[in-house]
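Yeah, one chain of the complex is gone here, protein chain that is, but the others are all in their spots.
And then chain A:
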Amino acid sequence: MSYFRITLQRSGIGMPKRTQGVLKALGLRHRMATVFYPVTPEVAGQIMRVKELVSVEEVEKPLTKDEVRAERRPDPGFYLETAAPR
């Protein structure tokens, strides 16, 4: 089963009430918020209503909130090679 990965790229401020309602129904509260939904005709129709505001990707499995955060976090870039006696 595949999922839509929907990210709100542009804010819904200034959009008609119907459009803002769709964003609310998708759970997209602020820009760059990411949600995952299974690929169904209902969700596809919702995406069509806000297609100018979101970016959509099809993924195999949904990520948790922590996993999405971990994607953005840069690599530490170092590791402890030799520890001093402590």
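Here, contacts are C-beta pairs under 8 Å (C-beta built on N, C-alpha and C of every residue); 3 or more make two chains touch, one makes a residue touch a chain; residues count from 1.
Here is the rule we use: contacts and distances are computed from a predicted model.
**Q** Of the options "Dynactin subunit 6", "Inorganic phosphate transport PHO88", "Translation initiation factor eIF2B subunit beta" or "Large ribosomal subunit protein bL21m", which is the UniProt protein name for the chain that has been left out of view?
**A** Options "Dynactin subunit 6", "Inorganic phosphate transport PHO88", "Translation initiation factor eIF2B subunit beta" or "Large ribosomal subunit protein bL21m" narrow down to "Large ribosomal subunit protein bL21m" for the missing chain.
**Q** Out of A:Glu52, A:Asp66 or A:Glu81, point to the residue that touches the absent chain in the complete complex.
**A** A:Glu81
**Q** For the chain that got dropped from the picture, name the residues of chain A it touches.
**A** Contacting residues on chain A, toward the hidden partner: 74-86.
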